[in-house]
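A single protein chain has been omitted; all remaining protein chains appear in their positions.
== chain A ==
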Amino acid sequence: MAQKKHTLNPDKWVQQHADYLFNYTIGRINNHDLAKDLVQETFFAGLKAMDNFQGLASERTWLISILKRKIIDYYRKINSIKGKAEVKMNFYSDGEREGEWIEERAPANWNNETDKNIENKELNLVLEKCIGNLPEKYEMVFRMKTIQQFETEEICKELDITSSNLWVIIHRARTQLRKCMEDNWFKN
C-alpha cells in the first residue's frame, strides 16, 4: 500500500504556516522586516516549485526546507560583504607580536562590576546596543549561540560552517562586545 500523500494548499499557507516560519526565522535573524521578507520569499519560491512537490514530506517540512536554504543564502550574503563585515582587531595579526593584545584594546579595570549593576535594566539596553553594533555576520552567529542558545553542531549545519570557524566568529564577537561594554558601562 502506498502511503497517504501530502498535498499543498497555498490558499492556507499564511493561516497555517506564517507564524511558524516567522518564529523560526526570527530566532536566527533578529530583524522583523528581514524575517518577514524571508517568509514571503519562501512562500513565493514554494509557489514556483509546487510541481516538484512529491508529497513525501508534510507541507510545513517542505516549506521549512525552502526557508533553510534562504537563511543560508542570507548568511553567505552577509559573509561576503568585505570590509564592512569585519570586527575591530584586538590582537596583532602579524609580526613579532602576533597574537598579543593591542594595548588600547586590552582589558582595563572595571569600576562597577558588582552584582547590583548586573541586575540593572539599563545594562540590557547598553548590551543590546553593543550587540547591534556588531557586523551582521558576527551578530547572527553570536545571537544564535549565546542568546538563542543553539547547539554548536546545529549552527554549523544550518549555516554550513565548521566548528573552528564558529569559535573564531564567537571569539571576535565577544572581544568586541567586551570592549563595547567596558567603554559604555563598566568603566563609567
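Here is the rule we go by: contacts are C-beta pairs under 8 Å (C-beta built on N, C-alpha and C of every residue); 3 or more make two chains touch, one makes a residue touch a chain; residues count from 1.
Convention: contacts and distances are computed from a predicted model.
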item: The complex's invisible chain, by UniProt name, from "Glycine dehydrogenase", "ABC transporter permease", "3-isopropylmalate dehydratase large subunit" or "Transcriptional regulator, XRE family"; value: "Glycine dehydrogenase"
item: Residue touching the undisplayed chain, where the options are A:56, A:81 or A:168; value: A:168
item: Among A:32, A:69 or A:88, residue touching the chain not depicted; value: A:32
item: Touching residues (missing chain, whole complex) on chain A; value: 10-11, 13-15, 18-19, 22-23, 26, 32, 35-36, 39-40, 43-44, 47, 90-91, 98-101, 106-107, 109-110, 113, 118, 123-124, 127-128, 131, 145-149, 152, 167-168, 170-171, 174-175, 177-178, 181-182, 186
